[in-house]
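The complex appears here minus one protein chain, its other protein chains still in place.
Chain naming follows the written order as A, B and C, and within any one chain the residues start at number 1.
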Amino acid sequence: MVARFMSLKEAVASCVKDGDTISMEGFTHLIPHAAGHEIIRQGIKNLTLVRMTPDVIYDQLIGAGCAKKLIFSWGGNPGVGSLHRLRDAYEKSWPTKLEIEEHSHAAMANAYDAGAAGLPCAVFKGYRGAELPRVNPNIKFIECPFTGESLAAVPAIRPDVTVVHAQKANKKGDVLFEGIVGVQKEAVLAAKKSIITVEEIVDDFGDISPNAVMLPNWAVTAIVEVPGGAHPSYAQGYYKRDNAFYKAWDPIARDRETFQAWLEEHVINGGPEDFAAKREANKG
Amino acid sequence: MVARFMSLKEAVASCVKDGDTISMEGFTHLIPHAAGHEIIRQGIKNLTLVRMTPDVIYDQLIGAGCAKKLIFSWGGNPGVGSLHRLRDAYEKSWPTKLEIEEHSHAAMANAYDAGAAGLPCAVFKGYRGAELPRVNPNIKFIECPFTGESLAAVPAIRPDVTVVHAQKANKKGDVLFEGIVGVQKEAVLAAKKSIITVEEIVDDFGDISPNAVMLPNWAVTAIVEVPGGAHPSYAQGYYKRDNAFYKAWDPIARDRETFQAWLEEHVINGGPEDFAAKREANKG
Amino acid sequence: MVEYTPTEMMTVSAARALKNDDVCFVGIGMPSAACNLARLTHAPDITLIYESGTIGTKPDVLPLSIGDGELCETAVNTVAVPEMFRYWLQGGKISVGFLGAAQLDKYGNINTTVIGDYDNPKVRLPGGGGAPEIATSCGEVFLVMKQSKRGFVEKIDFVTSLGHGKGGNDRASYGVDTKGPSRLITDLCIMEPHPEGKQFVVTSIHPGVTREEIIENTGWDVEFADEVAETAIPSEKELQVLRELHARTAKAHGDQQ
Partner (left out) sequence: MVEYTPTEMMTVSAARALKNDDVCFVGIGMPSAACNLARLTHAPDITLIYESGTIGTKPDVLPLSIGDGELCETAVNTVAVPEMFRYWLQGGKISVGFLGAAQLDKYGNINTTVIGDYDNPKVRLPGGGGAPEIATSCGEVFLVMKQSKRGFVEKIDFVTSLGHGKGGNDRASYGVDTKGPSRLITDLCIMEPHPEGKQFVVTSIHPGVTREEIIENTGWDVEFADEVAETAIPSEKELQVLRELHARTAKAHGDQQ
């Protein structure tokens, strides 16, 4: 079951279906925006979206009507403010009702770890004295069988599909992450299927550490070369975070019509090839 | 509490005391043999020795009478055979009685991970249908609060002192591991104090990956430069495993007198400086 | 006479609370400015950790997000996010957590989740992020926040992260053995928890601020210590370093922060 190289269209069409639980990760760095656009273009609906920080990428998917539920731990546009599409869906059910399941970062990070590790739940020292357990039935407490200490437990995250962006794949389909690696490796290993967009496909990785953060080809489903595919997020070694876009997103998303016009122009009438220009524009 | 550079004698004298629980790790690679010899020379007793694979290094410590208890998951001389000093202590209480607590590798690896993570216990899918839980009261089972699935639990490993060997420290006292990194990082993070012997102290690490396997200086207690300090184990990039020594160990350890003569000559009358020659002899 | 803004006074006071050997878990915004100011002045060896996994980072400009490339490029090491939360935060390796809040009570319990009811909120805030476990796993917690009646309330709408709970030894009743909020730095003053009751007590007032201003901007009955100090004004060096940091940041982010 070695990874197959394919187009983004083919990857999304063959891996993601209505009603799936999908995780698109990247902790500020390497967020798979191009793949998010493709999911919107293919009109996939009723997704349960999982992501620690549902920032602009999920604001777009939610505003486009792809999601029925969001599992998250921090929902904002980092350093800018609110996610207006997320709030509009949650507070006013536009364009559709959005259910939320809220956790802390520690809970989500542990839940991905547990998912990768094949466990049904994650056990950690969390939520002590916090109020989320009152409103989220997916937070429980168990006792350490040796010390009697109370420990939090949350269900493992096991997405149907995980979508992430990485710097490189080699010709065999092994994938290399570098820099802020977030929970990407865990999210891929926790999922039934995975789509990895990459900045480039190289012959081989050259002289890298034996302990580099990698996924071997048999642990990945689909690989797609999408230069700039993380924009407005960034890919270390390739291009910088487009902070101006994150700020510009605020007024775009604040208003339903402005958002829809943006979506029409940049997503519906766009394609993965548009991202290469964004990469060029944010170099250096 | 930044790491201090010191001599091996000073490091062991200031960190390790009678009755401590100590972990000396290194999964075949980077086993801290020079530090083991120093512990023997300082006559430290009643240690609880923790190690996944108590191979030759613990055979020496046990034979020298340093240990009262061994926590382990595989006790042999890899590819060669039995650990005769371990068996003599366990079966015939020579030179002192040795108590054992036995686990599987998965349990120990998870217990180190839990120790590093500040948890009182590790929870994992282990020991299913296996008989160790019958003879080891430190193996229990808990239920997943979401699925009801039975999961194994073992106490976290929290050593008083962890001793490991690494390739390099820089002048600030940050430590770099490369290659087969085993459970060393976890064992250090799980311990109250740590001693790291290194092949060399360099000005800086140069062009390494941001994701290299490292310990920052404030996470380490003592650093000692001991070239060749892992012999007869190996340090990738410096020297190879001395397989011939592992084979030669079998007849040395088989007999109490031969062992004692070896101990007198190579440990009691030896010192960390002897290891540099071993490094030279096993290059290439 | 040096001129400075209340926000600058707050940032400088927050920076001063940090020691050279601290290992500090840094939130974005005001905590990030204070921590980097400390690093660029009296605490050059301080270890700054961001939840994106960057350990010992030394950013030349303040990050807009918690995971800007600058953080990784200048770090001693960058680890995966599960490792950050498991080995480093939960593992008890962090001496100080630096947090802000939308709402705060006198025991240092904080709310960054919702204003109003959880299911039908007046304002839906971003949520807890790292805070619930930063608040309990770090050796101690510094809070930094502009003072106002809206933010400093008698009862917060939602306990995102535990402070001293209901006061006294309540925090320990949750099985938490860390110190919790040990300092609250505002644009008006510095408060510290009462040794027994654990409610915040004003221990230092910034120059030019009156007790009445503090009382007017606080939703609970303000307590003052028997001896209240006057906070030392920002030094020229502190202000210069802070302003240069902000100027570099604005330039790097392509516009005003």
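Rule of thumb we're sticking to: a residue touches a chain if its C-beta (ideal position, glycine included) is under 8 Å from a C-beta of that chain, and two chains touch if they have at least 3 such contacts.
Just so it is clear, the structure is predicted and the values come from calculations on it, not from any experiment.
In the complete assembly, the contact with the undisplayed chain comes from B:R87, out of B:K45, B:K69 or B:R87.
Summary of contacts with the chain left out: across B:T21, B:T48, B:N110 or B:S194, the touching residue is B:N110.
When the full complex is taken into account, the listed residue touching the unshown chain is B:K185, out of B:R41, B:K68, B:K168 or B:K185. Screening A:I40, A:A64 or A:A116 against the full complex identifies A:A116 as the residue touching the chain left out. Across the interface with the omitted chain, chain A contributes residues 1-2, 113, 116-119, 174, 186, 189, 210-212, 214, 216, 218-219.
Seen across the whole complex, the unshown chain contacts chain B at 27-29, 52-53, 72-76, 78-80, 82, 87, 90-91, 102, 104-106, 109-110, 112-113, 124-132, 135, 149-150, 179-183, 185-186, 213, 234, 236, 240-241, 243-244, 246-247.
The definition used in the following text is that only the chains that are shown with their structure count from here on.
The chains touching chain B as well as chain C are A.
Contact analysis places A-C first among chain pairs (by count of C-beta pairs in contact).
Centroids of chain A and chain B (each the mean of its C-alpha atoms) stand 39 Å apart. Residue positions of chain C touching 2 or more other chains, listed in rising order: 72-73, 78-79, 86, 90, 137.
Of all residues in chain B, those that touch two or more other chains are 117-119, 210-212.
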